[in-house]
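Below is one structure, written out as structure tokens; the observations come after it.
Apart from one protein chain that is not included, each protein chain of the complex appears where it belongs.
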Amino acid sequence: MNAPADVPLAAARFTGERVPRKEDRRLLTGHGAYVDDVTMAGMVHGMFVRSPIARGRIVAIDVEAARALPGVRAVYTAADLDRHPAKLTGLYGSAESKFPDIWPLAKEDVRHVGDPVAIVLADDRYVAEDGAALVVVEYDDADAVVTIDDAATGAIVHPDLDTNVALMIATPEDPGLEAVFAGAAHVVTGTITHQRQAHVPMETRGIVAALQGSGEMLIHASCQSPHMVARYMDLAFAMPDLHFRVIAKDVGGAFGLKVQPWREEVAIVAAALLIGRPVKWIEDRLENLTASNQAREQDVTVRLAFDADATLLAADIDYRCNLGAYPHGADPNSLAMVMFPGPYKLPRYKFRAQGFYSNTAGQAAYRGPWAMESLARETLLEKAARQIGIDAVELRRRNLITAADQPHTMLTGFVIDRVTPRETLDKLVAHLDTPAFRAEQAAARAAGRYLGLGFAVYVEPTTMAFGGILSSDVADIRIEPTGKVTLTVSTHSQGHGTETTMAQLVADTLGVDIEDVSVMEDDSSRGGFGPGAGGSRQAVSGGGATLIASGKLADKIRAIAAHVLNASPDTISLAGGKVLVAGVAEMTTTVKEIAEIAYYQTERLPEGMEAGLEARHRYRPPPVVYSNAAHACTVEVDVETGMVKILRWVTCEDCGPMINPAVVEGQIAGGVVQGIGGVLYEQISYDARGNPTAVTFKDYLIPTAHDVPELEFLHIATPSASEGGFKGVGEGGAIVGPPTLVNAIADALAPFGADCLTLPLSPPRVLAEIGTRD
Amino acid sequence: MSSHAIETIVNGQSISAQVEARHTLADFLRGTAGCTGVHVGCEHGVCGACTVIVDGVAVRSCLMLAVQADGATVATAESLAAPDGTLHRVQQAMKDEYGLQCGFCTPGVVMTLAAITQGRSPDAEEIKDALSGHLCRCTGYQGMLKVAKRLGGEVQA
């Protein structure tokens, strides 16, 4: 605001700063607008009747008692919903994927505990649950296929498929590989097993569906993008005369679970079509922990070959994952195969991955769905360091790609560029004071206490605009006649802070105050299609679209001002809501005055210029934008109880220039702590009959404020080739966090020869690793 | 299934209502009282999102029946800020320290913070202990830990 008129805008006021979040006031004062806050006249509440068995045939369904209960308005089974058949589609997979027919409600058989069989609609949720309890379903129970091993050898989960293998992918045969292993100075092997996790956003899934007249279905949904929900419903129902409008203002976390609607949401829309009244379904926590899609449950067997200098020669990986019954896609986290080499020079490589169907809840993408590649690689590298007798950091330095190696074509074809794995590791190590820790560790060991230090380094493919739904994002920006700015953009926040970060970009480009910018991303009927959150891409893709659209609008302001003021556009800058002409302070005007000309005094516009102050850009980011990080943490393991205490955690990432460092650090911390949950606390488990055994928050343990360290953040900012130079950062903490922590625990327990490759490292598991249990 | 007349004061407003015995206080506050800032995250008393202040202390509103609030004074997150919009100091601390992301657990967190700092001077460790009664899936608690230090330090200073 106080910039002298003769200085053109140079420094950004907002971009790069820890700007307070615009969304916080409403969220802190209880005025957020989440899906369960939506009520409508005549709205009924849905409750699903779910299968209590993992596998079996439906013999009979008796809904009469439920229908007769006062307050129950309808009970629907699959046969009823078939009046508007809606088939579910997968989001991931390839042409070779085997994907079963999936319908909103079970038809002839049930395939996991929680499989929805019927839906009860009632005046309130209490009565809907009363009604659901009255639906009697007779099942012909069959043995369940629960584990990966069950799936590999047991009965076929989906009768319409001839196998339980949803997809098998593999690198081409390398006939010389075995000779490399045979001739290697060091061969390191291990199988790392990651348990199943649940996403558990604090807000569960939920939807309100209401037919507006006959042609529009209005949906409020808890989702990762209203556009994705509208697209999905349109594909599922394929009704030419029905249009979908989806609204999602505030969403209480998602983490991949809500990347697309699934069976329940589709069933609710079908129910709304049938009953002709608004229908609400809010998933309860019991449903969320049993019937919502889940994540991980993977095992990876790795062989690494090194020469005498600890240089990597080859890797051989066998990867398996449990996709459950109804995964969001028939894909064994294919990116894990692509990304396993990570930031390392790896000359030879064999990888095979299989995803198996089972009678368990289906798999969904979860924050770094391919994260197992980093966990497997980084834990085995530290095992290699212990086995070879070399420092783990030194081993990495000998194998990491450097600036001189870039662009670096991975064996798997992806080209990594503008990443700094070596630099982030060096900065991290410099900050840590490793010698001091090693001295402390030695002293502690002498006193019977076990401290450990672990590292992990990774590179992450973000944005992933190499085809399909992630290809582009769109920003529509306008300056209202009042001078206020409205950005409608295809990003979507479930806590990501895009309402703030996108406004920062706009405010700087247009030289206006951030308070004057409102960001709208909540309505599929405004703006245009974009995939929203997913693939760590919103800063890159949405940010790029926003920057370019804002730039177009800034150009138009300058053109109008130049015309009106009879100045050259080059001399005009925008700052503080003002339009400044270099060296001519008295010619200063305001954005608001230019807006008035653009809308109200159109005769003053340059010849042929379109009226108004509006601009739009659909941005195609680079196909893959790589970010990277190195993390380290220290722990103390209580060898008496197997409890792990995290002492310190340092991160050093390179996500390019940061729009808002506080938002970046929030993303990293959230990911790291989910990773801590995965390593130490969280486990979705099933018994041999396929019954889930952790169905409440009493048994599904996620970290609390008491269980987390205070993170120390270091940053390196190497611009990417994207507009603004941004890189994605949303998922990385959850990818690099787990190997960091596992490595620290394994380092602490090195005197016991423990590898710590079976997660979660619960207290009993840790004692088993130590081998000192009775 | 009995139904009961109750009278409560919610955020300074007197409310007379007929409630079914099984209705939770959380559902009553969200529905009848219109306080949709009371978030229901687990309905079994673990996550803390529904935390409100009843007669001066922080409680899980999913673990009280609405009928039990007859005669009680209840405060929710909607009541914390001053009428002129000035945030309560715990809200301001949460904002300054980036203590929230998706905002779903947030109203419960601020009610616990408001309750334990009302007329008392807990230290950072006691505040952190009370915060351990809230699950947050977004932030990794980094901002909340700073809030605990700040509020704990503030009152000691």
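The letters A and B name the chains in turn, as written, and every chain counts its residues from 1.
In the analysis below, a contact is a pair of C-beta atoms (placed from the backbone, for glycine too) under 8 Å apart; a residue touches a chain by one contact, two chains touch by 3 or more.
Note that in this section contacts and distances are computed from a predicted model.
A.B. asks: Can you match the unshown chain of the complex to its UniProt protein name from these: "ECF transporter S component", "DHHW protein", "Xanthine dehydrogenase family protein subunit M" or "NADH-quinone oxidoreductase subunit H"?
C.D. replies: Of the names offered in "ECF transporter S component", "DHHW protein", "Xanthine dehydrogenase family protein subunit M" or "NADH-quinone oxidoreductase subunit H", the one UniProt assigns to the missing chain is "Xanthine dehydrogenase family protein subunit M".
A.B. asks: Which listed residue (A:G154, A:P703 or A:G725) would be found touching the missing chain in the intact complex?
C.D. replies: Answering carefully, the residue with contact to the hidden chain is A:P703.
A.B. asks: Of B:T36, B:T76, B:T112 or B:Q142, which residue touches the hidden chain?
C.D. replies: That would be B:T112, which touches the missing chain.
A.B. asks: Quick one: say which of B:L65, B:L87, B:C102 or B:A124 touches the chain that got left out.
C.D. replies: Residue touching the chain left out of view: B:L65.
A.B. asks: What chain B residues would touch the chain not displayed?
C.D. replies: Touching the missing chain: residues 1-2, 4, 20-22, 24, 43-45, 48, 51, 57-60, 62-65, 67-68, 112, 116, 129-130, 132-133.
A.B. asks: Kindly note down the residues of chain A that lie in touch with the hidden chain.
C.D. replies: Per the touch rule, chain A residues meeting the hidden chain are 125-126, 129-130, 133, 284-286, 447-449, 640-643, 681, 683, 685, 693-694, 696, 698-699, 701, 703-704, 706-707, 762-764, 767, 773-774.
Heads up, the rule we're going with is that only the chains that are shown with their structure count from here on.
A.B. asks: Using the average of all C-alpha atoms in each chain as its centre, how far is it in Å between chain A and chain B?
C.D. replies: 29
A.B. asks: For chain A, which residues count as touching chain B in their complex?
C.D. replies: So the residues of chain A touching chain B come out as 20-21, 23-32, 34, 36-37, 126, 200-204, 250-253, 255, 282, 284-285, 493-497, 662-663, 665-666, 669-674, 696-698, 702-706, 708, 710-711, 733.
A.B. asks: Which residues of chain B touch chain A in the complex?
C.D. replies: Residue list for chain B touching chain A: 20, 22-23, 30, 35-44, 46-47, 49, 76-78, 80-81, 87, 91, 94-96, 98, 100-107, 110, 128-129, 131-145, 148.
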